[in-house]
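Just dropping this structure here.
Excerpt of the complex: some chains, original placement.
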Amino acid sequence: MFLAKVVGTVVATQKDPKLAGLKLLLVQHLSLDLEPTKSFVVAADSVGSGTGEVVVCATGSSARLTEVTDKLPVDAVIMAIVDTLEINGAIKYSKSPEAASVKS
Amino acid sequence: MFLAKVVGTVVATQKDPKLAGLKLLLVQHLSLDLEPTKSFVVAADSVGSGTGEVVVCATGSSARLTEVTDKLPVDAVIMAIVDTLEINGAIKYSKSPEAASVKS
Amino acid sequence: MFLAKVVGTVVATQKDPKLAGLKLLLVQHLSLDLEPTKSFVVAADSVGSGTGEVVVCATGSSARLTEVTDKLPVDAVIMAIVDTLEINGAIKYSKSPEAASVKS
């Protein structure tokens, strides 16, 4: 899986019938310093994520194993919204601003 | 999935029998600034897309899950034609020129 | 799928038993200008292609869906020999030299 930041939304009416109702988001890969990179994908949303959130995306056939993507022609899915990232013993990211300030 | 622009067509008569009737298009990857990159793939078309359109492509085994690609030896499929792209709160692309001018 | 040029042959006697009789070719990725790149793969041949031909290759589990690669441990297959490539409205490649000179 990869870490990404939700940065946008794709609207498409002309599409495979099975995709009706599925939310397609633009997610930008993050570096280990949590900086957005130039790389991005279109991912289906399975967890109600919104712009600006840091998420975990699964790709390939595994992207079809969430409840909302079963048997759909999608190869990337947001399957978790990150609360906290701990890297080399320090909290590098926390969704709640208060907690983020409590770094180790 | 990735964002791409349809830029060409592949014609092939000598091919796996199951591919008969399938439209194979050349699609060029787009950057997050919606500029074409050097990267491209050959994708099966499942939605009737044409040259110049911005599309969403699924890859891998998921590319076989549209109605027209079921069980075919294809690893990329155009599964949606983009109407609108909203990135960081602004409409960055709209298929209809009129709507595109109404940026936020 | 990707566009490639057939550039060589792999001969291997010590291999998984299921691969007996399968032709393994070296195919070099082509750029959108149809120039060979540094990237190449070993692909199973399902269409009787030969050195110098421009082909379309499928990868991953889809590579096992041609008649000759069913259930084999292969992740890339040549599934079509290109007759014509039309890019941005012009014929950029044609297998028959005569037709190639008739560009739009």
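Lettered A, B and C in written order, each chain numbered from 1.
Everything that follows uses one rule, which is that contacts are C-beta pairs under 8 Å (C-beta built on N, C-alpha and C of every residue); 3 or more make two chains touch, one makes a residue touch a chain.
Quick caveat, the model's predicted, so the values are computed rather than measured.
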item	value
Copy count for the complete homomeric assembly [3 present here]	5
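What we mean here is this: only the chains that are shown with their structure count from here on.
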item	value
Inter-centroid spacing, subunit C versus subunit A (mean Cα positions, whole Å)	34
Junction residues of subunit C, two or more chains touched	61
Residue ranges of subunit B touching subunit A (in the complex, touch as defined)	1-3, 31-32, 46-48, 56, 58-67, 69, 77, 79-89, 92
In the complex, subunit B residues that touch subunit C	7-19, 24, 26, 28, 38, 40-43, 51, 60-61, 63-64, 71-76
